[in-house]
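Shown here: the complex without one of its protein chains, the others still in place.
Coming up: subunit A.
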């Protein structure tokens, strides 16, 4: 009989830890790029919805020292982020792990709501942890979708004319720039929530490092 899978198989752990420095590099070099023009909307018509018009992100959040340096960091490491994401998705599909990890609304929506209610102290029953509860599946599937939108909006900013169909899909260059920053904020929010949940369930950190015990 084949071994039952570990809670976190090798490919997941590799993709996860490779992502940590990549996301930090991309977020911080992106904020250095933003500092060159910390406005949203085309020249002469700034967007009213953006609350930080004219305010550059604080220095400690930035990487690359200046615009050209940050652009080189961003466009160098963006490839590795895309490659890591593609490898992860290919593995999800190839190994069949997508069934265990992805959010399928009909199966997981109710459990996701119950779990959210538990963390908000609206329900007493603790959520299922094995393998993943609905809320986890929602979060880890949602963050994949966010990453995809982040890459696509980034490609629009990189090549708005060569990829003009994609640019049109986002409603234009400046809307894509707003989406690119907005999704970064959502990714940052996910990371904060993720780290808080790991702090509440420290066993999961060990599993992401060693793979965890096999469940027979």
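In this text, a residue touches a chain if its C-beta (ideal position, glycine included) is under 8 Å from a C-beta of that chain, and two chains touch if they have at least 3 such contacts; residues count from 1.
In this section, contacts and distances are computed from a predicted model.
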Per UniProt record, name of the chain withheld from view ["Molybdopterin-binding protein", "Branched-chain amino acid ABC transporter permease", "Hydrogenase maturation factor HypA" or "Transketolase family protein"]: "Molybdopterin-binding protein"
Of A:7, A:64, A:127 or A:154, the residue in touch with the unshown chain: A:64
Residues belonging to subunit A that touch the chain removed from view: 21, 33-34, 36-37, 39, 42-45, 63-73, 75-76, 79, 157, 159-162, 164, 168, 173-174, 177
